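Removed: one protein chain of the complex. Kept in place: all other protein chains.
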């Protein structure tokens, strides 16, 4: 679906996950800082949240695959045309393949968080691979297009491969809040940038198309990408702050320990995180 | 041997090792989780397995070198032609060189696991180097070929250099199950992809050759590579599950400790692994 | 501001920070080695220093943005020209964007060191991102220019991306003196190199311009870049030595512990640093 919708949909997908992560990880981090005594129950609750995330990912991916295959102008599961001389709708097949790997990642999440026989870290590895495959296919996607089209997709690849690398690091530095917030900001960036691509290449308002060979447009779009990232950082900051405030209010109601002691316990958790353990 | 057989043979080689690893590493990981008390004997047994793997690698490499040299159209150890004006069968010499480094890796494995005076980690370093040299020679192998030929070999390089990097990380994060399974999946991918290259470039059925300049074919082959990887992941998953089931049955017969306790000990081993130790 | 001033200003900016760091980090490292008993107060003092650094960074960035926007030939916050057919002063907008991210980094520094609810490491992440964005925009900055112009900016990118990578490592290896001194030397290099670019491309003395297509000039400028780095290393070495001497004199006056014992405590701190903790 090389049209506006085809970019708006994955954009929303990443935006949704990014925004959700911008709430989830602050809660997880701040909850751990505050409730070291009541942790076991909170951990169990988080496992259920991760499980739900896995289910959502798997369902989204299935929907994505079906949509790509059975839209009116889709390949309907045909890979080669009748006379077996040419491929049918390779674009849709490539998008299906991308969704497939996110689906695999979702399934691994489900198995990991609903049982105890999967090694910890595989869930991050598979998510990292799903993002890598997305970038890998995109990379060979944009040959023979006008410069602006190539450039605007290349910028996307920065966020995609950066995200894949960060998630790969999380295999070894699990529950590291800085990596998690970094990943969150890159997911939001991907989401808003997909929308931007849609608006630039397929203006929905039917407005005039951009001159795809103008060097000024390419320079602007590069800068625009940085602005998107600044906005993404702002969203993560707002989300973190809101979560902090809400948890502070709840904490005060519960008559909790003083703020002054928190800094120390956080330092400790920092150390244990680097050691790859989420136990203390 | 730039023909079907020349790709099917290394393909089988990697496939064999990949499938074997997909059984070995789950056994090792799950055995460690279960039998922390009976470990010493299990470790000794695994050392013998590693030794056998080293011997197989060394023998395969020797056979590979001899085959490349003494096939009817091979160089028979001649490097320069009589009139010393041109090189003889450089392709075969390059393949021999690749096998040589796998042979070195095999010899180091043998020495490491049969004695105690070799520093731990050298076996992984040499395996990583063998895979790197393979990719290094392939990289300069495919100049001046049609686009499809270049592309299909470039995809292979992704798996090769990825594998080399993962094994290099294992020098520092030894016995890390996520890395081991990742490496296993990349080895299987290499294996099946060598077969795919054989089928595409030298169709054994004598069918029509692929149009090597068609962009559609290149797009398809990229996606096909991802499918191979999905299949490779599936194989590893099946293998891991089967090993888990078999070990569960054996464990129940032996009246072993409850499942509920396992998760904890696994967490601990995770930490010590990251510290580069396979002792607990 | 593609003129001498436009390179001299950021040059001074980096030079200033680099020189300041070449004093700050030796003090921090040597103070920790010497005053393990009196640490708490020294830590508090350093937090105040970091806070001040954040304020300076934020103010500099604001000034930079305003200067780029409101210089006589600046865009005055107009992004598109009246007839909305072309972009206004994209160069200045790009420079404003660079300053923006350094501003964000400054704000995060301020929040991190004036409160306790921000996860440790975010300050380094944001500084790393600011430097990365600087390099990212520069990378697409220099298309379609003469070879010497491209080359002299490419050399700058080596320092920029190297710096970004080093700071990213500091997220995980916080307070690691070797990384901090390395970063310092790269910041000074950036500073002096900006000045060099100014002198080469826009000779302020009005002297003859360089032949921008002469290969000899390109070779010389590469070597000159290395000389700048040697000078930068010299500056850091001098700074470290002076700080050491001053602290020794103060220590002797305070009748402190013997020098012979220092090496040991430093070793220990080395270990704890690698573990990501600045506690011992």
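The chains carry the letters A, B and C, assigned in the order they are written, with residues numbered from 1 in each.
Here is the rule we go by: a residue touches a chain if its C-beta (ideal position, glycine included) is under 8 Å from a C-beta of that chain, and two chains touch if they have at least 3 such contacts.
Note that this is a predicted model, so its numbers are computed, not measured.
Visitor: Going by the touch rule at the top, give the shown chains the omitted chain contacts.
Guide: Within the full complex, the chain left out of view touches B, C.
Visitor: Looking beyond the chains shown, say which of C:16, C:55, C:107 or C:233 touches the absent one.
Guide: C:233
Visitor: Which of these, B:23, B:63 or B:100, touches the one chain of the complex that we don't see?
Guide: Only one of B:23, B:63 or B:100 touches the chain omitted from view, namely B:100.
Visitor: Hey, which of C:45, C:80 or C:178 is the one touching the hidden chain?
Guide: Spelled out, the listed residue whose C-beta touches the missing chain is C:178.
Visitor: Could you pull out which residues of chain C are in touch with the chain that's been left out?
Guide: Interface with the chain not displayed, on the chain C side: 29-30, 158, 173, 177-178, 181-182, 215-220, 222-223, 226-227, 229-230, 233, 244, 259, 262-263, 266-267, 270-271, 273-275.
Visitor: Which chain B residues touch the hidden chain?
Guide: 86-87, 90, 93-94, 97, 100-101, 104, 116-117, 119-122, 125-126, 133, 136-137, 140, 143-144, 171-172, 275-277, 279
Keep in mind that, in the parts below, only the chains that are shown with their structure count from here on.
Visitor: Superimpose the Cα atoms of chain A on the matching ones in chain C and note the rotation angle, 0 to 180, in steps of 5 degrees.
Guide: The superposition gives an angle of 90 degrees.
Visitor: Averaged over CA atoms, how far is the centre of chain A from the centre of chain C? Could you give it in whole Å?
Guide: Centres of chain A and chain C (C-alpha means) sit 31 Å apart.
Visitor: Rounded to the nearest whole Å, what is the centre-to-centre distance of chain B and chain C, using the mean of the C-alpha atoms as each centre?
Guide: Here chain B and chain C have centroids separated by 43 Å.
Visitor: So which stretches of chain A touch two or more other chains?
Guide: Those would be 275.
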